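This is the structure I have questions about; it appears just below.
Apart from one protein chain that is not included, each protein chain of the complex appears where it belongs.
Let's turn to subunit A:
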Amino acid sequence: METLLDVGNVTRSFGGLRALDGCSFALRQGQVTCLVGPNGAGKTTVFDCITGFLKPDAGSIRLSGEPIAGLHRRDIVRRGIARSFQNLRLFEEMTVIDNVIVCLADETGNDPITAILRPFHSQAVLKRKTEQARAILETVGLLAKADHLVTAISFGQQKLLCIARVLATDAELLLLDEPTSGLGATALDTMVALIRRLSGLGKTLLVVEHNTRIVRDIADQVVFMHQGRVLAAGDPGDVLERRDLAEIYFGGGH
């Protein structure tokens, strides 16, 4: 299967701390890869480097062979990589559907000239975007909540909305930072089913996930990180069975 993203020897330090220390792994098109490792392993730093929120000190990041390290975050999204945030960062005073509309890849109508001087065109654009957003909400199962305020939906639904926003960018590679953390049993099942469905739609996913049961459930590949390095990458069964990694992950207590 074709490699979509190739992270090669990426290093990134904060002062004296090496958050990433020669980190390398590859994502194959259409697969779900879970990024696992103890707290402080560098998982979010990897996300930040891939999406341009941080610039790597050294190393290469290639999307379909093209180098993207150091590009502006905006350009990286346009090339097809979008992320969600651990702390959601939803637009809380807005409705569910407006959260999606704001993130749509389609730029038309996002200027004052169109909005004020071409009102009919502007409303037609908004209508088209509303339809696109509704289709995305349907994919994540939030269509019934489209006109609710973000603050009026449950935490599980807010997490689904994060996925909808990422989908709105039309990116083919989705980076999800702990999409299942804090979810109850039912919401968890919904999220796992959604991640599978996205994979079925041809999206490539990189997911930070702590729950090994879920990792086994969704992952085609597991990348195990520790102290800024990739210790193992491969089949979930093989990686998760390794006792040395389990010791690191659980601190040897289990």
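To be clear about the criterion, contacts are C-beta pairs under 8 Å (C-beta built on N, C-alpha and C of every residue); 3 or more make two chains touch, one makes a residue touch a chain; residues count from 1.
The working rule: contacts and distances are computed from a predicted model.
Per the UniProt record, the chain missing from the shown structure is "Branched-chain amino acid ABC transporter permease", taken from the list "Thiosulfohydrolase SoxB", "Aspartyl/glutamyl-tRNA(Asn/Gln) amidotransferase subunit C", "Branched-chain amino acid ABC transporter permease" or "Acyl-CoA dehydrogenase". When the full complex is taken into account, the listed residue touching the unshown chain is A:112, out of A:65, A:112, A:202 or A:251.
Within the full complex, the residue among A:19, A:32, A:68 or A:90 touching the omitted chain is A:90. Across the entire complex, the residue among A:101, A:174 or A:208 in touch with the chain not shown is A:101. Not every partner is drawn; the one left out touches subunit A at residues 51, 53, 73-74, 77-78, 82-83, 85, 89-94, 98-99, 101-105, 109-112, 114-116, 119, 122-123, 125-126, 129, 165, 168-169.
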